Structure formats: C-alpha cells, structure tokens
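Removed from the display is one protein chain of the complex; every other protein chain stays in position.
Entry: subunit A
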Amino acid sequence: MLQREYKTTIWRYVRIWFLNLRASIKKSNTYKGEIFVRFFRTFFILGIQVLLLTLVFGNIL
C-alpha cells in the first residue's frame, strides 16, 4: 500500500500545534486539583515574600 503524502507547509505545523494545545487542555481537566494547587501556590509564595521583605527591611507596604 502506498504511503499517503502530506504537505509539509507551515500550516500543517500550525494545525499540529493547535491539536496538541487542545489535547493538553483536555488533559488539564484530569489534573484540575494539581492545577488549582499550582495556581494557589503562586499567591502563597507572593504572600510569604511580602512578609519576608516586611520583616527584613521594615514596613514596605
């Protein structure tokens, strides 16, 4: 059987990129707990950094 040939223009790669993006967004639903924790962690780290700087250099707010 002959192999099917694909056009290797830039649009093919754009299409693959979008397919990958869609698949990873779908996958992120599976790990929503993990994503929420990572999102929440950024605020926690920000809070700690503000506290740390306040304690080291005095009141910065």
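The rule is simple: a residue touches a chain if its C-beta (ideal position, glycine included) is under 8 Å from a C-beta of that chain, and two chains touch if they have at least 3 such contacts; residues count from 1.
Quick note on the criterion: contacts and distances are computed from a predicted model.
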Quiz item: Which of "Fe-S cluster assembly ATPase SufC", "ABC-2 type transport system permease protein", "Alpha/beta hydrolase-fold protein" or "Extracellular solute-binding protein" is the UniProt protein name of the chain not shown?
Solution: "ABC-2 type transport system permease protein"
Exercise. Mind listing the subunit A residues that contact the chain we can't see here?
Key: 31, 33-35, 37-38, 40-41, 44-45, 48, 51-52, 55-58
